[in-house]
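Certain chains of the assembly are absent from this excerpt, and the rest are unmoved.
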Amino acid sequence: MDKIAVITSGGDAPGMNACIRAIVNTAWQDDVEVVGFRHGFRGIAQDLAQPLHPDDMRLVSQRGGTFLKSSRYPEFREVSSAQQAARVLDSHGISALIVIGGDGSFRGAAHLQAHWQGQVIGIPGTIDNDIAGTDTTIGFSTAVDTAMDAIDKVRETAEAMARVFLIEVMGRHAGFIGLHAAIAGAAEAMLLPELEPQPKLADMADNILRAREAFPDSSYIVVVAENLWPGGVHELGNNLSKATGVTCHPCPLGHIQRGGRPNAQDRILAMQLGAAAVSAILEGKRTIMIGLEQEHVVEVPLHLTFARDKPLDQRLVQLQLGLQGVNLASKSATKTA
Amino acid sequence: MDKIAVITSGGDAPGMNACIRAIVNTAWQDDVEVVGFRHGFRGIAQDLAQPLHPDDMRLVSQRGGTFLKSSRYPEFREVSSAQQAARVLDSHGISALIVIGGDGSFRGAAHLQAHWQGQVIGIPGTIDNDIAGTDTTIGFSTAVDTAMDAIDKVRETAEAMARVFLIEVMGRHAGFIGLHAAIAGAAEAMLLPELEPQPKLADMADNILRAREAFPDSSYIVVVAENLWPGGVHELGNNLSKATGVTCHPCPLGHIQRGGRPNAQDRILAMQLGAAAVSAILEGKRTIMIGLEQEHVVEVPLHLTFARDKPLDQRLVQLQLGLQGVNLASKSATKTA
Amino acid sequence: MDKIAVITSGGDAPGMNACIRAIVNTAWQDDVEVVGFRHGFRGIAQDLAQPLHPDDMRLVSQRGGTFLKSSRYPEFREVSSAQQAARVLDSHGISALIVIGGDGSFRGAAHLQAHWQGQVIGIPGTIDNDIAGTDTTIGFSTAVDTAMDAIDKVRETAEAMARVFLIEVMGRHAGFIGLHAAIAGAAEAMLLPELEPQPKLADMADNILRAREAFPDSSYIVVVAENLWPGGVHELGNNLSKATGVTCHPCPLGHIQRGGRPNAQDRILAMQLGAAAVSAILEGKRTIMIGLEQEHVVEVPLHLTFARDKPLDQRLVQLQLGLQGVNLASKSATKTA
């Protein structure tokens, strides 16, 4: 064992740099060299190698994004791509590869493993938190903080103008950011792909109207997961405005949710997982993801991380459903009293 | 002189609360009472009065939005509305009204003045900075910081993925936020209503392509003022993506730009103008706006503030045009050398 | 069951307001009234009651501190104080009391329970995280973020001037903030009460000198827990400066660590615990603390929370000890190679 490689793959996430630092520094303690490939799997295929040394890791963990750069690389589904990557890795004398990324990246990692004899290890790095086998992923906590900060800002103008806002948050096909941001932002309603049953437009409109009647001077904020409503939050705004007669302003948060300095939780998580990945390699492990469950580092077979959906914590769903409706109910109760 | 009134009107802006604090505290020093009307001109017409006391001002200046609430109230263009407002003000024994708002609010203020014998004083409070007669407006500096923070965040993910982003900033029909955010965010290009001539799509596409060739690994950020491109930044993104073959991601910042705690500059400006407005009232002034020009508090006839457009500082425009193009040129120069 | 009370006690912590909101809103759903007493146990003894209604909870969870106010109240150790508090609670018809605070507050809560027949429930609210029976406490995560932000700021000037800084963080007699901030801030060294053996001055000085030799152009940051070094971080700075000949700048972070808007993690934790406390009351529970262990809400006998020390997570201690020393070692290794 003398040389390992690391890539960041798929959408970047705050904390990826801290993870790379932990990998490099931990490996160095065991006299293992680390090579990075820029731009993820594409960088392996195109041999965009970059030696990584502890001296260069001193000031990276504070920064968002990934200094190793990332990319989406659908071509990697081809067998020839995986074979090409295996050749490149072998040509560098690399015996293990750490892939920091999301579920798409882990599919790529498993694909590579099928065509390479080295050890492939995944570390969950995505703001979406939609990876089974780990309670959280690198970047998720920071993304929730960023979405919450944005909701807090919109809340101020919404209060001043007594307006309804529909805030669209990221999360592709999972409601983790939406759920956590809705709780943290004390949202009046939320629309997430996992809710059963999905709220109906008529009910949402009805809730808005009742809230407007009870609190004519106040804001009303709905957190909406992206890719959920046909036509997006703009169309939802049109529909709700028509149904209620109240202008419902769309406010998609967009790519600011990926950026920003990682918060402490993401930096610490990233360093834990990075150090554990190196240890796992030294122990001869392969084809696993290093995750965190119930505050413990765990090893999960790689294919299990993308073979099943990760459910929302139903206790948090119920918490928010309980808290978001109470103001209106209480006011009505008072009024009828 | 014993009682004055204050409203916040139009779009809310960070710093409005600090301005109200300065008005109330300054008036109190001269034994003048202050009454607020909630929701701007509508609140006067509907007599939504709220006494304001220094004790209640202790913790407001740190907060964004406006605790007095605001509104847009087109009905106030009617003569009958102004007359109704005059009656309400008189019924409270109010001898002067301070209107914190933008150019639309100042038109309303002038309209009221035509039908009321009291003193009407304007204070420029809008993130757009599009008010003639003052170098800056309450909320502008904070909004620029907010837009810059967002650009910094998008920059990180743009760098990681080597992407082109089109960031839409507020400013209705003026490019102040866009210009300042473009400089502060070190944008590669900007699209503002005041640019002469307007950049053509073909030229913008050409610049993007040349930048992609010179820096294939890097980000490219265009700051775009809202209401400028037909179909907005999404349509611009479609057009540029087609013209370049490179995906140009739209990223409208939206209403987060109005919110947030005011920065120090906006708080200090707000308190300066608020205190000066009370002094002007005590000196018998009327139908003026209190502004800040070249670091000095100035008094400007109210109608001049909305009768003419406020130009961008051409020195800053030239600064950004010079800085934004240099990297590409330098690289090309190097390559041809 | 129709009326419960809540206090915040001891040092305030970001998230306390969100916790109160969850208590009030959850109780309201079950037709239970909530009364707050201002200033903690002192407020009960002095009957500083304040009814709490969901309508007033709409905008509190975003804010740091505690709107119910807190205090330290050593007089509450007296039996007569507890009896007085019991009388006040009874006079309001209160059947349960929720105490949000730290270990000192929980001793007070247990003391009250001994003299009152109502249900006493504790919720861990302290930035110090030094409460046994819960993995984390309300305010801890935000305090770590705040300390990390400060370290990041000091890092920039330390890098520019190639300086050594000793950053003192809060934590009374526990190293939780220090450990987490050291990892997140990528500190070069840390000094915590729990380290065994404690680093010696000579070794610390030696490490600094070796780092200065290896990286003469770079910063060196030591995170130091308060109340640890005799004379504090100023005296430590004097000692280290003498021992090394290099000026070691003291930088106590102080009370900024208590303030600030709570981050998402603390808001969500606070709402979880607040809602669970109300549920526990409805189930007839008493003399327990509601905590969070391994992501699950748990109930812990109150006396166990302060009868034993809570240890640092040794895996995190080892992580930081491994990461902080590696740069220097690697450089030396390179030099001798």
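General observations
Per-chain numbering from 1; labels A, B and C assigned in written order.
Methods note: contacts are C-beta pairs under 8 Å (C-beta built on N, C-alpha and C of every residue); 3 or more make two chains touch, one makes a residue touch a chain.
These figures come from a predicted structure and were not determined experimentally.
Identical protein chains form the entire complex, numbering 4 copies in the structure file, with 3 of these shown.
Simple rule for what comes next: only the chains that are shown with their structure count from here on.
Chain contacts here run in a simple line, from one end chain through to the other with no loop closing. Central chain (C-alpha centroid nearest the global protein C-alpha centroid): A. Between chain A and chain B, two chains of identical sequence, the interface residue sets overlap for the most part, with shared numbers making up over half of the total.
Note on chain placement: the centre of chain B and the centre of chain C lie 39 Å apart, centres being C-alpha means.
For the pair chain A and chain C, the distance between mean C-alpha positions equals 27 Å.
Rounded to whole angstrom units, the spacing between the C-alpha centres of chain A and chain B is 33. Across the assembly, chain B contributes no residue in contact with two or more other chains. Listed in rising order, the residues of chain A touching chain B in the complex are 8, 11-12, 14, 38-39, 63-66, 69-72, 146, 150, 152-162, 165, 217, 249, 251-256, 258-260.
Residues 18, 21-22, 25-26, 28-29, 53-55, 57-59, 61-62, 135, 141, 144-145, 148, 152, 155, 159, 180-181, 183-184, 186, 215, 218, 261, 263-265, 267-268, 271-272, 275, 294-297, 313, 315-316, 319, 322-323, 326-327, 329-331 of chain A are the ones that touch chain C when the two sit in their complex.
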